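Here the complex is missing a single protein chain, while all its other protein chains stay put.
The chains carry the letters A and B, assigned in the order they are written, with residues numbered from 1 in each.
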Amino acid sequence: MKLRRLLYLSGAFFLVLVKFTIDVIGKNVELEMGGVSLVRELVVIAAFGLLYFVVDAAASRRESPPVKKLGFILIVMVIVLLAGVILLLLGVAGFDSKNLSLVPLDYPTIFLGSLIALAFGIVAMIVFRLLRDLILISRRPAGRRNYYILTGLVLAAALSTIMLRPLDAAVIPGILFGLALVFAVVNSFRLPWIIYLTKREKVFSLVYGFFLFCGFIIIDVMLAGDSLVNRVLLYYSHPLREFVMLVAIFATLYAGMAFVSTLFHLPTAEAFDRKRSEVSSLHTLSKLVTQVFDFNELVDTVTSMTLQVVEASRCWLEIIHVSGDGAPGPLPDGALSYRVQVAGMKSITQEEIDLLVSPEGPGLREAVMKERKTIVVDDLGKDSRFPELRKHAGLAGSMVVVPLISHAGLSGILYAAKKDTYGFVKDDVDVIAAFADQATVAIENSRLIRESIERERLYREMLVAQEMQKKLLPQFLPDVPSLEIDAISTPAFEVGGDYYDFMDFGDGRLGIVVGDVSGKGVSAAFYMSEMKGIFQALGRLFVSPKELLARANEALASSIDKHSFVSLLYAIIDVRSGTLTIARAGHCPLLHVSGEQAAYVRPGGLGMGLSRGAKFDGTIEEETILLKPDDVCILYTDGVTEARKGDDEFGYERLMATARAARMNSASAIKTAILETVKTFTEHRANDDDLTIVVLKWRGPAARGERTH
Amino acid sequence: MSDFKIAHREQSTVNVLELKGYLDAHTAPKLEEAFQNLLKSQRFKIVVNCKDLSYISSAGLGVFMAFIEDVRNNKGDIKLTNMTPKVYNVFDLLGFPLLYEIFKEEQEAVTRFFEKSI
Partner (left out) sequence: MKTETIQIESRTERLIAVREFVSDAARAFGFPDEDVSKIALAVDEACTNVIKHAYRFDPTKTIHVIIRTDNGSFQIAIRDTGTQFNPSQLHPPDMKEYLSHYRRGGLGVYLMKSLMDKVEYDIAPGRMNEVRLTKFLSR
C-alpha cells in the first residue's frame, strides 16, 4: 500500500514539475495553441487525481471523531490562509491580464503561485474529503445520494472550465456552479454527528465552527475578485480554482451550520446526554441476560448500573424466596411466607437497609410486595404512607422501590436512594423500572440455570449411585443343591437402602442376609454398600449368625451416623441337614411355611448401629428351625408389609396367607406371587419404600454339600 | 472293633464271658458270634460278666434275646453279673430283671448253676 501511495506521490510530483516546466516555458514563449493548453490542464487534473488517491487512503486509515475532523480542517485551513497571506505579503509581481488570459510577470510569481495553487488544491481536497466523512456518518441513503450529486456537480463545474481561459466565464460552467452551490447548501444540513457530541465536544464544535466559518469567509473573499490568490489559482488551473472555490463555499456553509446547530443543541445537551447514557446502559444491561452463569456478577452489574444511570447514591437488590421448603423461586401471588436475601448492595450497609425496610418499621417491602408496583418516596421525611421512615430521613432523601416480577411471581426488589428529596424524576423512575425488567429476566434465567445444573448434577449422581447399587446386589443367585432360591429388590426412589446378599460356604451351607437401611437415597445406598463389605469380610469368619451380627454391628456402629440404623436378618441354611439358623437385628421376622403351617420366626435383637458392644450382643438371639422337605422360608423388608393402600397396610397376615397359598410352587413362582399380590393391593402405585423379597425352598437333605458344578 | 472285647473263661462247666467296652449295634455281632460258638460247642451254661461293660444298647440286648430261648431249651441259661448302675438301668428299663437272673458277683451266678442240679 505504501508503495502505491509513494508511486502516486511521485507521479503527482512529476506531473507538477511538468506543469511547472510548461508554465515557465510559456512565460516567454507564447503557447496559445489549444493543444498545449489542454495538456497543461490535463497534467494538473492527473496530478490531483493521483493526489486524491493518496489523500483518500490517508483519510480512510484514520478513524477520528467528528470534532477532531473539524479540528483538522481548521488546521489545514489556517495553513492555507497563512500561505495566502504570505503570498500577498511577499509581493510578487503578479499577473497581467490579456485576452482573458493571465500572464505571469516574473518567475517568482510562477513558482510561488504554483506552490500556493498546490497548497490550496490539496487543502481543498482534504477538506472535501473530511466533510464527506462528516456528512456520510449517518449512512442514510438520501444523504449519500445528495452527497454524490454534490460531488458530481462540483467536479462537473470544475471540469467544465477546462477549456476556458483564466478570466473567461461561460454559461454552462456558470449553471453547473450554481447547481453545485444549491447542493452544497443541501448538504450543509447534514450534521448528524452533532447529536452524539458530549458536552465537552460540543464546546469544541462551537469554537471550531466559529473560526472555520470566519476563516472560510476570508478564503471566499480571497478567492473572489481580482485578488492575487485568485489569479494564481486561475492561472494554474481554471478547473482547480473552480474546485477550490466551491469547496471553500461549501466549507463556509457547513461550518456555519455546524456552529448554529451546536449552539441550538446546547440546552438539550444535558438531557440528551443522559438519555444516551441510559440507552447505552440498557444496552449493557440487556447483555446481562447472558451473564447468567455468575449470579453475583449479575447482581453487581445491576446495582452498579442503577447507581450510575440515575445517579443514585445508594442501591441494593433483594431476592425473595418462597420459604418453607427453602426452594428458591419467585413468590406466587398470595404466598404469605417468604425469605428475603439481600443479594447485592452499593454504598449502603446491612444495618442501614434494615432500618429502611425492616418489617416492624416502614413497611416499604410489604407495600411493594402487596401492590406489586413501583413505589416512589419523594421525601422520606414527609411521606404519609410510611411515617416510620421519617426517622431515617438522614439516610436518604428520596427512594424508588421496584418489584422484580416475572411470569412466575415476585422474585426480588430493587431499591435506589438519593440524598436529595424529589431526586428521582420521571425518567429516572422509568429507567429503573426498565432495569428492573431486565434484571428480572436475567435473575430468573440465572436461577433456572443454576437449578438446571443442580438437577443435572443430582441426576448424574443418581445414575452413578444406581449403577453402584446394581453392582452391590448379587448378580447371580447361588446354585446350591436341594435349594430353590429367588430374590428381588426394587428401590423406591432411584436409589434404595435395601440390601440382600448370599454367602455360599461351598459345603452345603448358604448364608442369606437381608437388610434395610433407614432413610433413602444416596446415603442409604452408601450404608448398604458398607454392609456388603462387612458381610463379605466377616461372613466366612463367623459361622454363627448371632456372632456375625455382633461383629458386624461393631464395624458398622463406628461409621453410621446417629440418625440412621440398619436392620438385618441373617440366616444360614444347611441344605444337608435342613437346618436354618437365624439371627435378627431389628428386622422383619422370617416367614416359615411348612405344609399347612406357617409361622414367623422372631429371635430377638436390636437394630444395627444403635449401640455397641455388650449391650447389642446381649440382645441378639439365635434360633434354629428344622426344615422339612418343601418348606419355604421367606426373608423380606418392610417395604412388603408396609405397602400402603390408603390407610391400610399390606401387613403380616396377608403375606403369610399369600405364601401359604403359593407354597407348592417353585421359589420363583412364590416370589412372583407375593410381588403381584402386593402390587395388586397397592393398586400398582409406586412403592414408597424399597421392597425386597428372598424366597428359599428346601427340597430335602442334599446328598452332598458341594456344588455339582 | 477294638473298643469291644470278649474274654472267655471256663469255671468247670460254666462258661464266663467277660465283656469289655461298649456293646452297641456295631459291636453286637461280635457277641453274637461268641454265643454262636458256645452253642455250637454245646455249652449252654453261660455267665456274662459285665464288670468292664461301659455301655449297652438295644442291639446288645437283642443278642441276649436272640439266644436265650435256645439256651434255656438246652437246659442252660445266660446269667448276667457285675453290672454297673448305668448298664443295669438300661436292663431295668426294659424289665429284663424279670427275665434274667442278674447277680452282683460272678461267683454267685456260677454257684447258681450248681445249685440247680436239674
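Everything below uses one rule, namely that a contact is a pair of C-beta atoms (placed from the backbone, for glycine too) under 8 Å apart; a residue touches a chain by one contact, two chains touch by 3 or more.
None of these values were measured; they are calculated from a predicted model.
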item	value
Hidden-chain contact residue, picked from the options A:511, A:578, A:607 or A:639	A:578
Identified contact with the non-displayed chain, of A:383, A:444 or A:622	A:622
Residue in contact with the excluded chain [from A:26, A:49 or A:700]	A:700
Sites on chain A contacted by the missing partner chain, in the whole complex	574, 576-579, 581, 603, 621-624, 626, 628-630, 700-701, 703
Where the unshown chain meets chain B, residue by residue	3, 22, 24-26, 55, 57-59, 61-62, 65-66, 68-69, 86, 89-90, 93-95, 98-99
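What we mean here is this: only the chains that are shown with their structure count from here on.
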item	value
Distance between the centres, which are taken as Cα means, of chain B and chain A, whole angstrom	111
